[in-house]
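Note that one protein chain is taken out, while the other chains of the complex remain in position.
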Amino acid sequence: MRAALRAEWTKLRTVAGPRRLLLGMIVATVALGAAAASVVTCESAGCGGDPVRFGLIGVMLGQAPAAVLGVLVIGGEYGSGMIRTTLTAMPRRVTAFAAKAVALAGVVAVAGTVAVLGSLLAGRLLLPRHGFTAAHGHRALSLADGPTLRAVVGSILYLTLIALLSLGVAAVVRSSAAGIGIVLGLLYLLPVLTQAIGDPHWQRRLEQIAPMSAGLAVQATTDLRLLPLQPWAGLAVTAGWAAAALAAGALLLRVRDA
Amino acid sequence: MTGFAELLNAEWTKFRTVLGWVTGMAVAALLVVLVALLAGISSDQQGSGPAPTGPGGEPVTDSFYFVHRPLTGDGSVTVTVSALESSVPTGLDGVRPGVVPWAKAGLIVRQSTRQGSPYAAIMVTGDHGVRMQHDYVNDTAGPAGPVRLLRLVRSGDTITGYASADGTAWTTVGSARLRLGPTAQGGLFVASPQAVEGLGTTSSVSTAAFRDLRLQGGWAGGEWTGEQLGAGSPSFAGYPADTSGSFAESGGGLTVTGAGDLAPAVRYSLPTAGTLGNLLTGTFAALIAVIVVGALFITTEHRTGLIHVTLAAGPGRGRVLLAKAIVLGSVAFVAGLAGTVVAVPLGVRLARAHGVYIFPVSASTGLRVAVGTAALLAAASVLALAVGAVVRSSAAAVTTVIVAFVLPYLLVANPFMPAGAAAWLTRVTPAAAFAVQQTLVKYPQVANPYTPYNDYYPLAPWAGLAVLAGYAAAGLAVAAVVLRRRDA
Partner (left out) sequence: MSPIQGIVVAGLRKRYGATLALDGMSFTVRPGVVTGFVGPNGAGKSTTMRVILGLDAVDEGIALIGGRRYRGLRHPLKHVGSLLDAAAPHPGRSGRNHLLWLAHSQGLAARRVDRVIEQVGLGPAARRGAGGYSLGMRQRLGIAAALLGDPPIIMLDEPFNGMDPDGIIWMRGLLRSLAADGRAVLVSSHLMSEVQDTADHLVVAGRGRAIADAGVADLIAACSGGRVVLRTTAGADATRVLARAGATVAATGRDTVTVSGMPADRIVALLGAGAVPFSEVSAHRATLEDVYLELTREAVEFRAATPTEVTR
């Protein structure tokens, strides 16, 4: 496993793609967060919302490059045929796949930490200028605050889980384009479809099982009572999706011809 | 040089012989239909009655406090509105004074007390001065300044409204021809529509003081009848807690308290109603499918080296790209149209069968939604093709285009997003194209959060689609330049 991990790490660092995608993830997350924080006004939002969640809104965009990276880590090898070289060098396929997952999770977690902390800093600097002040009952965003810390750690884990989910899906479909289509469908489409559902009971059920709506509950710091799912439970749903995708990917990788 | 028709034929052969791409397009059409089915059957609004319909056939709000008596033949009524005050709920207990810009108090003559009956009314409003309105959708502004005297005159089927500041100089505000029948109902009314607060609305109640009420002509004698019209209508949000409609006579004056509105129904007056756009939510799912196919149509060639063969067979690179775009766009358009022409009637029928009110549309609007949605899918696939030609990675191309569509939509749905930012997002991003599915009409005389989230787009339907078409065209141009400069 150590040798496989080292090999996968070498693969990740010796091409420009992963570096660019991770950089893209950081830029996308921080930029959207900062842009949103600079257009919002406390009045327009009724001052009653959740500034932490709003400050970390960039994760909704930053997950896209994370998903692309997750898909490409294995989908790219299927595309070029290098998967055969990989499996020839590391014929214990589940070990090789696990090494990919660990290496991917590692780099996404590190870049995700930068991205999420950057967003939080942008929110801390920008939101008070737009009326999210102590006078309206909002303290500046700070890691010293328990729920905020949970939202930050949860967001980093969320980005990591999305990358792993993508890896699993790509291993199942063995195509980058189909893989990314399915992952983005799962992430972005389910919340949109939720709005088409008329029955509130179904709607809530969908919000509880959709990987993005459920997982981002971990960012909530106010009105926890009203959430369809509690923060950690929500992230656990996303983790379940990632685990299921990885398990399916590992199983198929093991039994199928390369 | 190969003839362009041959180039098109070659690209079409290439497209139709890859099973995955043909399947992808079929899946796109299917998703549009399936989601419409899902949206249709998942709704369960049994029990809420149908919204009243105005003389023009549109859904309306016809709920207000009406103090009336019969009027047979011609006649007139004059009154002074000495005060109009509104209140909105304060959290959980009671109400506080507030501004309700479209609170209405004044005179009205209508065919009957039936819901959706034709009417004409002159009124003072909370913040929009004197207005003459008739048949729910028509609104005329009266003279500016502190005008408090109102008069409504019936002459046959014509109702004319007048306003005056001093009781001597009268200004004609407007007139309307209505089908009234021999005996109409007329008198005083107070309405207090929902007020927009933040991104939502809140119910309100308003009280008006009337004095110097004078009747002339064929008015019946006896007592005034006071009642809340349309109390059970689905487009009536009700009174704030612990308040109710009433009227009282005292010292030659009348005090009337009422809630509700006389207006065309909008999103917030019919929150459970659906639109064609809602039924076509499957467009998002179909988008992902056509974007994946669009990107693969070009990136596969780069990956497998087929592009060398393609370029050798048709060396004009810009022409090759154009041929690809035409083939791809046509297939996506046909698939999209097949999906929408099935999905719309099916979804509407199912939703209605489940008791959901669907905002009615004219046949031409329905056609525009169906064709426009197909065009949206076609343009999106071409955009994916162009991005794919530039970035040469299917995953990156698919992600870029999907995010460009879906992210604005999700951001717009964020309750924090100010209306200005939301409008901007649906004006300049490819998501602007969803305006082509818009069927709701904005009424300036109705306060409502006219945001994209509530199915009101800032751009006109075809203008929105043009934004996306612009992106696709620009993308193709860039791709053609890049393809020409770069080694294949």
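Read from first to last, the chains carry the letters A and B; within each, the first residue is number 1.
Note that contacts are C-beta pairs under 8 Å (C-beta built on N, C-alpha and C of every residue); 3 or more make two chains touch, one makes a residue touch a chain.
Note that the structure is predicted; figures quoted are calculated from it, not measured.
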Where the missing chain makes contact, among the chains that are shown: A
Absent-chain contact - pick from A:Lys11, A:Arg124 or A:Arg174: A:Lys11
Which of A:Leu87, A:Val153 or A:Ile209 contacts the chain that the document leaves out: A:Leu87
For chain A, the residues touching the chain missing from this view: 3-4, 6-11, 14-17, 76, 80-82, 84-85, 87-93, 255, 257-258
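Rule of thumb we're sticking to: only the chains that are shown with their structure count from here on.
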Cα-centroid distance, chain A relative to chain B, in whole angstrom: 34
Residue numbers on chain A that touch chain B, as the complex places them: 36, 39-41, 44-46, 48-49, 54, 57, 60-61, 64-65, 67-68, 71-72, 75-76, 79-80, 176-181, 184-185, 188-189, 191-193, 195-199, 202
Footprint of chain A on chain B - complex, ascending: 35, 38-39, 42-45, 197-199, 272, 274, 278-279, 281-282, 284-285, 288-289, 291-292, 295-296, 299, 303, 351, 354, 356, 393-396, 398-399, 402-403, 406-407, 409-411, 413-421
